[in-house]
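Below is one structure. I have some questions about it.
Only one protein chain is missing; all other protein chains are in place.
Should a chain be cited, it is by its letter among A, B and C, assigned in written order, with residues numbered from 1 in that chain.
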Amino acid sequence: MKKQIPILITATVGTVLVLSVFFPPAKMLGEDFSLFFDIIAVFAFFLGGGNLVRVHFIKVYRRKSDWVYSVVTLVGFTMMLASGLFKLGGPPGISGSVTADGSYLNTMFIHIIAPLSSTMYALLAFFVASASYRAFRAKNREATILLIAAFVILLGRTPLGMMATGWVWESLSIFQIPNLAVWVMNVPNLAGQRSILIGVGLGVVAMSLRLILGMDRTYLGGDND
Amino acid sequence: MLNRVLLLCLALVWTVSVSVTAQDVAEGGIDTLSLPLPAPAQNVVAANHVYDDGEVIDVNWDKSPDDPENILGYIVYRAETDGAFDSIRTLLPGETFFSDDNVEDEIPYKYQIGVIGENGVSLSGESELAVATWELFNFGMWNTFLWMFVFCGSVIGFIISAKSGRKLYIRKIGGLEALEEAVGRATEMGRPILFIPGILDMDDVQTLAAITILGKVARVVADYDSKIRMPVSRSLVLTAARETIKESYTSAGRPDGYNEDMVQYVTDEQFGYVAAVNGIMVREKPATCLYLGAFFAESLILAETGNSIGAIQIAGTARPGQLPFFVAACDYTLIGEELFAASAYLSEDPKQLGSLKGQDVGKVIAMFGLLVGTAAMTLSVAWQVPATQWILDLMNNLFTTN
Amino acid sequence: METFGIWLAALLTIGIISFLYKDNVLYKACESIFVGISAGYWFITYYWDNLYRKFYLGVTDMDNPHRFFLWIAFALGVMMLTRLIGKIGWLSRWPLAFIVGATAGLYMMTYFVSNAFVQVGATIKLPPDFGSVGSYISFGMIALGTFSGLVYFFFSKEHKGVFGGTAKLGIWFLMVTFGASFGYTVMSRMSLMLGRLDFLFGEWLGMIN
Partner (left out) sequence: MKTKEFIVTAIIIVVLLLCKFVLPKPIQFSPTISWIVTILLGLVFAFIFYLTIKGKPVERRIVFLLVGISLVVPFFMQFKLPLKISPEVQQVYDKLASLPPGSKVLASFDYDPPSAPELQPMAEAFVKYAFEHDIKIIMMGLWPQGPQQANQAVEAAFEENPALRDQVKYGVDYVNLGFQSGNEFVVLRMGESFKSMFPSDLNYTPYDSIPLLKNVSNFSNIDWSINFSAGKPGTVEWIQVAVDRYNLPMSAGNTAVQAPMVYPYLNAGQLLGLMGGMSGAAEFEKLTNLPGKATTFLLSQTFAHVVVILFIIIGNVAFLRSRKETK
């Protein structure tokens, strides 16, 4: 019983949404789902945020290694909650935007979150280089093809390609690297993308069917509680 | 150039003033313009847009004979039965079609097309009244419905046939074969297995796929009595992952081995999550890292950090942009469809394997469409074989959405 | 305040970059600041945006035809929290089942149409520049590549013989796709670091013109 109802919910909701596509008056259902999802997600966050606080609190309480950093996390978290829930520094009143210019939340975002996330993202520049040096090697035919394609695009999307092959005659202009890069993007790359997209499309349908039919239901948890 | 801009400005002033007084002009105030105007558009036809929710009226017209040299564009005017005309959209020269999707259903509208010339706007005749009505079933999507029916039918068909005991052959998928070995290695080394389900929430199909795979992986982990570590970036994924792992431990007969702290929420922020996962990797040194789900820029940060600690890495995503990094830096990569097939493959449940067979039917249909379509096109366009034209039309009808 | 902000941002930037050398005190500090602050930020955004604006304003707006639906969503959300109460914790599976079902149902169609269906249709549609020898070759290659790529994904047959050969061709096309994405990505990643370095050396140290 405890397991039957959820399976029934999944099956009904799934089937209705699949069919809604074919019935114009029902097409709003899909949009309503995003609203549902957003509201449920807020409640889920009470569990997530609770977990965050619990994990770090236990670390501090038991004085586990590096517990000082957990203090930092907890302080940061509560500080943001306080400034956001009471809309400190921003326009007053309940309708004012919480992320308006001048609000504490926005200030923290601009001076702390933005540089941190940009820098984390930017580390990729270094990882790309180390991966190029170590991993992108012509180990076999497939890897060689990958390398050549990468090379053509790399050169073609920078002025380097033009410098290297700009002298090629106009009648053979396809062999100028920038043109070659456009061709690689538009033809073999497109073909590869399409086969991936078609495969993914079919894979999603089959997986969704398995979920809707209740064949795959581990996400619904153990039987005994 | 300057002249053109000036003329355009002039035309715009005209547009505004004319749109206010459109009705008067149409009814006889023609003499107010002494300069020659472009020839008006003709045959303005407004009709309900079929197979929708009653929200769209399609307007078609014939081009002005002065299009494109002597005109600057078209203006679409709309009025209710007895109301005045309002301009609702300006279009570029060459356009002969407009979908008005800002109508109330059950209210009749009439339309008029203005041609903007350098000296003003000339108006067409009014269209008949049209009403946007809704239809119950979208017959425009008959081909989608057909293929959906065939495809889902074959998936279910194979599932039923597998249930009745028929043996189904599925080829080996390298990355999935390696999974058990990777878990085994982590057990031997006494180090945890890191499972990263991507950074999107439960409303993404790749995350769903990751959760279904997690069920199978956690089962192996439970069997081996290994440790799983799963930081997540979404609260709903936290809940779903906990349920999944718990179920796997229960079905492995070791419910006591399950511990809520196996799954930990970090933060919703993409790179905050990545920073924390990186930290976990270098400090706890997992022996095996699994990245399955929707990944964005973090794919390479994770895979390279995992590489630097010498972990076995298996990745899977449906995003073509991130696949090359996983292919380069990980030991095995599940490409696109393989990610969605993984849980069925790992379950070794004949019914679920049957659904993979159904997927192949879908591919056969797609390949058939490609083959026949391209052949027909080559014959009819390149070699002008007339008989193949209808095949080409048929294929286009079968594979075009409306 | 502005100067302080820039110094703080610079310090955090250096802290993250220092991870490249090795895990260290500064990185750990940045990481924990990042996790705490960003988790709080996202919760606040969700709270005001979803709970207050979408739910509260939605149900208090008497003209909203979706009011009733919002209450169902609210109920499902509350069920999510039953996880915290041991006895009726199983209720929390209902919203989960709802989300899984809806995601599966909704994206089943979206993916089927815009991934599988449309892509097949696009391949057999006449390209605009059809006619030149080059366009024939391109057109043929797209069709061939898509076809052989699908063969590669085929599950029911081992990659042997002619079938295996076609699958191999499919992998090659996939490899070109990956190579192309890689080539493109490299460029983008470099520009990201440029942005940060521009901040450090330009905005902070003021060394760039």
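As a convention for this text, contacts are C-beta pairs under 8 Å (C-beta built on N, C-alpha and C of every residue); 3 or more make two chains touch, one makes a residue touch a chain.
Just so it is clear, the structure is predicted and the values come from calculations on it, not from any experiment.
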Chains in view that touch the one left out, judged over the entire complex: A, B, C
Which of B:96, B:308 or B:396 contacts the chain that the document leaves out: B:308
Hidden partner chain, touching residue among A:40, A:108, A:125 or A:145: A:125
Sites on chain C contacted by the missing partner chain, in the whole complex: 14, 20-21, 24, 45, 49-50, 110, 114, 119, 122, 125, 128, 177, 180-181, 184-195, 197-198, 201-202, 204-209
Absent-chain interface as seen on chain A, which is shown: 30-31, 34-35, 38, 91, 95-97, 99, 109, 114, 117-118, 121-122, 125-126, 128-130, 132-134, 136-139, 147, 150-151, 154-155, 157-160, 162-163, 166, 178, 182, 185-186, 189-190, 193-194, 197
Chain B residues that touch the omitted chain in the full complex: 5, 8-9, 11-12, 55, 72-73, 87-90, 92, 98-102, 271, 296-297, 308, 319-321
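To be clear about the criterion, only the chains that are shown with their structure count from here on.
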Chain-level touch network, classified as line, ring, star, complete or other: complete
Chain pair with the most C-beta contacts: A-C
Inter-chain centre distance, chain B versus chain C - centres from mean C-alpha coordinates, in Å: 13
Between chain C and chain A, distance of the C-alpha-averaged centres to the nearest whole Å: 3
Multi-chain contact residues (two or more partners), chain B: 144, 148, 151, 203, 205, 208, 236, 239-240, 243, 265-267, 269, 271-272, 275, 297, 320, 323-325, 327-328, 335-338, 341, 356, 359, 362-363, 366
Multi-chain contact residues (two or more partners), chain C: 16, 19, 28, 30-31, 34-35, 37-39, 41-43, 80, 83, 93, 96, 99-100, 102, 104, 107, 109, 111-113, 116-117, 120, 123, 143, 146-147, 150, 153, 174, 177-179, 181-182, 185, 189
Chain C partner contacts - residues on chain A that touch it in the complex: 2-3, 5-7, 9-18, 21, 30, 32-33, 35-50, 52, 66, 69-70, 72-81, 84-85, 94, 98-99, 105, 107-128, 132, 136, 141-143, 145-154, 156-158, 174, 181, 183-202, 204-205, 207-209, 211-212, 219-221, 225
Parts of chain C lying in touch with chain B, wherever the complex brings them together: 16, 19, 22-23, 27-28, 30-31, 34-35, 37-39, 41-43, 80, 83, 92-93, 96, 99-100, 102-104, 107, 109, 111-113, 116-118, 120-121, 123-126, 130, 136, 139-140, 143, 146-147, 150-151, 153-159, 174, 177-179, 181-182, 185, 189
For the chain B and chain C complex, residues of the former touching the latter: 144, 147-148, 151, 168-171, 173, 202-205, 208, 236, 239-240, 243, 265-269, 271-272, 275-276, 278-279, 282-283, 297, 320-321, 323-325, 327-328, 335-338, 341, 356-357, 359-360, 362-363, 366-367, 369-371, 373-374, 376-377, 381-382, 392, 395-396, 399-401
